[in-house]
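Missing here is one protein chain; the remaining ones are kept as they sit in the complex.
Let's look at subunit A:
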Amino acid sequence: MSRPEHIAPPEIFYNDEEAGKYNTNTRIQSIQAEMTERAIELLDPEGPSLLLDIGSGSGISSSIAESFGHVAVGMDISPSMLSVALESQDVEGDMLLADMGNGVPFRAGTFDGVISISAIQWLLNADKTCNVPQRRLNRFFETLYSSMKRGGRAVMQYYPESDRSQQMILDTAKKCGFAGGIVVDHPESKRQKKFYLILQAGGMRALNTSEMSVEDEKVDAKKRKSKRKHEMNTREYIEHKKDLNRKRGRLSVPKDSKYSGRRRKVAF
């Protein structure tokens, strides 16, 4: 499967159909939610904060940040994704239709912290003749730095295409005044590997990225399978699956009753 950035620019790739997936696909939602919670953990905010959510998309990350007591301001370049966020009504905070490569349009010292989930790799694309990736990266990190208060932290999960893209992003951030590094979760696993760029805008807080990674837990394949079989018979799981199917529009979902999920007598 090719990378989304190679198919089309983000405002075109995330059309209504693709944006709809962020509403119905539970796998996407659970991965995005997990990454958001990890980003907030790495952000380590000192109390209810004003956060900027870059590439807020369908609002999953903003609404999770809000559930932790923060106020989030999101920005995204795709009108379809912002529509999905509006319709879901999960997000209390504001959202902007904006291009991060054109800068973060806020005055100095605005934000306590910044999160971004699966967004900044889109900056490395030259999909229009007026887009020069290095210039966009510069503009983004410069304005991001000034929009953060001193000592504020930015945690950005992204999907680097290569070591070179990682280096380009980190170098640009450092040139714009940030201190920081990259934390890699699950470095051994090809599927689960996640990259978090952690940047600090001045201030006195210590930042030691080498101590922050999460190593792989070797889960026995057999143990994993048996755990899942156990889960499948519980009433909760069955009701959750029925709800999902009703939401997806299937008409023949059986009604819930006192017999749902009840242990049947072994027939054979």
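Everything that follows uses one rule, which is that contacts are C-beta pairs under 8 Å (C-beta built on N, C-alpha and C of every residue); 3 or more make two chains touch, one makes a residue touch a chain; residues count from 1.
Note that contacts and distances are computed from a predicted model.
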item: Protein name (UniProt record) of the chain left out of view, among "High-affinity nitrate transporter", "tRNA (Guanine-N2-)-methyltransferase regulatory subunit Trm112", "Potassium channel subfamily K member" or "FAD-dependent oxidoreductase domain-containing protein 1"; value: "tRNA (Guanine-N2-)-methyltransferase regulatory subunit Trm112"
item: Candidate in contact with the missing chain, chosen from A:19, A:39, A:60 or A:82; value: A:82
item: Per the touch definition above, residue among A:21, A:149 or A:174 touching the missing chain; value: A:149
item: Contact partner of the left-out chain, one of A:94, A:171, A:188 or A:243; value: A:94
item: Identified contact with the non-displayed chain, of A:49, A:80, A:118 or A:157; value: A:49
item: Touching residue (missing chain; options A:19, A:54 or A:73); value: A:73
item: Interface with the unshown chain - residue positions in subunit A; value: 47-50, 69-71, 73, 75, 77, 82, 86, 92-99, 102-103, 105-107, 109-110, 112, 128, 130, 139, 143, 149
